[in-house]
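Here the structure comes first, spelled out in structure tokens, and everything after it is commentary.
Moving on, here comes chain A:
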Amino acid sequence: MAIRINPKLVTAIAKYGAEDVQKCYHCGNCSAVCLHADETFNFPRKPMRLLQMGLEKRIEASLDPWLCYYCGQCSTQCPRGAEPGETMMSLRRWLTARYDFTGISRLFYQSWKAELAAILIMAVLTAAGFLLYGFSYGDLRVYDGPGAFLPSSAVHIFDWAMAIVLVLLLGSNAARMWWLTTGSNKKIKFDFWLYVKKLYTLPLHFFTQKRYADCESRQPWKLHLWLMLSYVTMLVLIMFFLEPMQAGPDIRWSVHALGYAAALGLLVTVVYAIHGRVKKSEVHMKHSHESDWIFLFMLVLVTVSGVLQHVLHRAGTDMAANIAYVVHLALVVPMLTLEVPFSKWSHLAYRPLAMYLAEIHRVALPQPKALTEPAELMKMAS
Partner candidate 1 sequence: MDELKIGVYVCNCGTNIAHIVNAEGVKEAAAALPDVVIARSYRYMCSNPGQEMIVKDIQELGLNRVVVAACSPRMHERTFRNACKTGGLNPYLFEMANIREQCSWVHADKLAATEKAKALTHGAVNRVRHHEPLDSLTAEMCPSTLVLGGGIAGMTAALELAMAGHPVYLVEKADHLGGNLARVDSTAPYLDSARDLLTERITHLRENPDISIMLNSQLKSLSGFIGNFSATIETNGGPNPPERKVIPVGNVVVATGYKEFDASRITHYGYGKLPDVITSFEFEQMMRAGRIQTKSGKPPQYVAIIHCVGSRNQEFHGYCSRVCCMTALKYANEIKSALPDSYVSDVYIDMHAFGKGCEDFYKKSSEIKTLFLMYGKNESPVIRKAGPNDDCGMLIEVDEKLSGERIEIPADLVILMVGMEARPDAGEVARLVNISADKDGWFIESHPKLDPVATTTDGIYIAGTCAAPKDIPDSVAQARAAAGRILAKIAKGKIEIDGVFAEINEDRCSGCRMCNELCPYSAIEFYADKKRSHVIPAACKACGACVAACPSGAIKGRHFTDQQIYAQIEGVLA
Partner candidate 2 sequence: MSYEPKIVGFLCNWCSYTGADLAGTSRIQYPANVRIIRVMCSARIDPTFVMDALAQGADGVLICGCHPGDCHYSEGNYKAMRRFPLLKNLLKSYGIEDDRVRQAWVSASEGQRFADIVGDMTERVRALGPSRVHSTLLADQRER
């Protein structure tokens, strides 16, 4: 049964960043230079082809875009300037939008204004909420201990509430991803034990991102890993050690040492990223989608405000610290609630999941063996 192509998709995808995909004349160079492409997952050329032809169903069902870490080799060597790397990036954005059942993600990617507006509203609401809470239960001049403006206990509950919401949102999207790529695939029959056996790949790839290390240059991987570990540390500290974190004024090295390290990591890597994107110093930083900028700047602001409130508190200026804290929360909340499930940050979930599912595919799908013999070649050709 023939599938209907959709020439309009190429124009649509431009909103997600891919502007040069149509330049590709299919020489296959990119797929051949890519260190991640293999017998089962042949990219970036194939996904580019599907994109050109607008075969949405096929793209939805493919994990390929998530297996690319954008080292940029394909783009530098492309004879037509078709930017395969950037196209894969855009496909990831497009897929994120597809996985998200709320449609918010699609909205954000297609209009940065919307995303910014959403963030602002969310920020205002959060600020208002916490101020309301603070003034009704505490004293702006007190930072911690009794009568604190924003006692860790309260914030802690809020943290967890938010975390649960996020997990739910992200989880449901992840489930959709599973369904589109694997669940709905007739060729892959559900095998529970296989899923269990391969489960280890999730944390493995989440924490090490080892495949990223296989790319031509290891530099981007190191930075990305550092960034990731930094905010994971921060996350853990906040989710489980908020109380000692917030307590003061003297420094509690047990937790704060980690906190400082994480903050430093965040600052350095993010500033590096911004600088790189401004200077377009590296291939994978040549093209920046609005969502990239928003994400990076949010991250900077959050980190800075966080550091600020901490410093002010240690300095004994509790009132200022409280204000900084409110600002900090007003930035963190929208970033987490909007970026994590609906925008760039969601890849923290999708990538490892893709690796996990890829493993499943490799086992479940019939494995074509590498072609090195002309005889086989001819067999295939005929």
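Here, a residue touches a chain if its C-beta (ideal position, glycine included) is under 8 Å from a C-beta of that chain, and two chains touch if they have at least 3 such contacts; residues count from 1.
With respect to how the candidates were assembled, all candidates are chains of the complex that A comes from, given by their letters.
None of the values given here were measured: they were computed from a predicted structure.
Visitor: Can you pick out the candidate among 1 or 2 that touches chain A in this complex?
Guide: That would be candidate 1, which touches chain A.
Visitor: Which of the residues in chain A end up touching candidate 1 in this complex?
Guide: Against candidate 1, the touching part of chain A is residues 1-5, 7-8, 10-11, 22-26, 46, 49-50, 52-53, 55, 58, 80.
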